[in-house]
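All protein chains but one are shown at their positions in the complex.
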Amino acid sequence: MSEPDAVRPSLRAAMEAVLLVVDEPVGEVTLAQVLERPTEEVLATLRALSAEYEADQRGFALRCVGGGWRLFTAAACAAYVERFVLDGQQARLTQAALETLAVVAYRQPVSRGRVTAVRGVNSDAVMRTLLTRGLVEDAGTDAGSQAVLYRTTPYFLERLGIADLDALPPLGPLVPDADELTDESPG
Amino acid sequence: MSEPDAVRPSLRAAMEAVLLVVDEPVGEVTLAQVLERPTEEVLATLRALSAEYEADQRGFALRCVGGGWRLFTAAACAAYVERFVLDGQQARLTQAALETLAVVAYRQPVSRGRVTAVRGVNSDAVMRTLLTRGLVEDAGTDAGSQAVLYRTTPYFLERLGIADLDALPPLGPLVPDADELTDESPG
Partner (left out) sequence: MIAAETAQPAGRPPFEVHLENFTGPFDLLLGLIAKHKLDVTEVALSRVSDEFLAHIRRLDGAWDLGQASEFLLLAATLLDLKAARLVPRGEVEDEEDVALLEARDLLFARLLQYRAYKEAGAWMAGRLAVEGRRYPRAVALEEHYARLLPEVVLGIGPAAFAAFAERALTPRPTPAVNVDHVHSPRVDIAAEQALLIRRLQTDGVASFTALAADAVSVVVVVARFLLLLDLYREGSVAFEQPTPLGELTVRWTAR
């Protein structure tokens, strides 16, 4: 660790970093593969970390739920988190969410993979946010690829203030046809 | 929420919990409101927390970028994180795009014509790329020339990892007065 060229992070640090970006519980086996360490060591470190957060009375907790590990806000801090959530700041969608929603609206039904390909950035978390907010819903699976497809909801139309999808403004001439795009789709 | 006043969390814990649910940089003023503490105290705690994470070589970092505070993964852990957030790697910006971005950053709001005048070469396509990437945005039109003006986005600050535009390094001392030179731009 102290060698100048070896900036290799500790197992604990690598684990914290991964846990910060995953928003679905991740199993210790997966973590062990990604971190290239034995599963037992990973499990022991996860438990140690979880205990450490609790002992230090941190605002976050590391818990094993539904077959995997995930960071949660500490229960003791719930009142503040609730206030923040209700604050109104959260009523607005982020730019990333608006963009993702726009892609779904104009290209539905569409898979997450396709949205990611169009936007050039991973859109999984954003799509989950849109699902939670009730703006987007499951639209079955693609016959070929078995990918889950998404479409906008009536609530979306209501929030945008339009009667139906036909009322969406047409896109400019630079945007390729949906057919053109989906034909070359990987699935 | 269980035992009254027994488990009132520390400011630090409450802050950590809120930071865990934000998905855009959050300002210290908003945090101060939510946490019901003076802004200065909140700011001091944010800074202390940020320093603590770094000193402890945690896998996450608390940083003030793009006008607010947000949790990031530590740079040293990037290799592991990337296995989870495989964005389809972020394409590097071309030299032309970087130059254009620099002119916009230092001269905003600025028209395409001015950027072209500074670079000595047409910058339209490059500006479109920057718009698409969300690094630059429309900033209305110039009252006189009716030219569309551009400015950098908060996302630009976030990508650069700086708090605000004042954190940009000064341009070389030899740069002549920009207005003098670019006023004759074709618009």
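Each chain carries a letter (A and B) given by its place in the written order, and its residues are counted from 1.
Please note the rule applied: a residue touches a chain if its C-beta (ideal position, glycine included) is under 8 Å from a C-beta of that chain, and two chains touch if they have at least 3 such contacts.
Given the structure is predicted, the values throughout are model-derived calculations rather than measurements.
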Per the definition of touch given earlier, which of B:32, B:85 or B:139 contacts the omitted chain?
B:85
Where subunit B meets the chain that is not shown, the residues are 19-23, 60-61, 63, 70-75, 78, 81, 85, 90-99, 101-103, 105-106, 118-126, 128-129, 131-132, 134, 158-162, 168-169, 171-172, 174-176, 178, 180-181, 186
Absent chain, residues of subunit A that touch it:
17, 20-23, 72-73, 81-82, 85-86, 88, 90-93, 96, 98-99, 101-103, 105-107, 118-120, 125-126, 128-129, 132-135, 159-162, 167-172, 174-176, 181
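Note that in this section only the chains that are shown with their structure count from here on.
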Whole-Å gap between the CA centroids of subunit A and subunit B
21
Touching subunit A in the complex, subunit B uses residues 1-2, 7-10, 12-24, 26, 30, 33-35, 57-60, 71-74, 76-77, 80-81, 83-88, 90-91, 134, 155
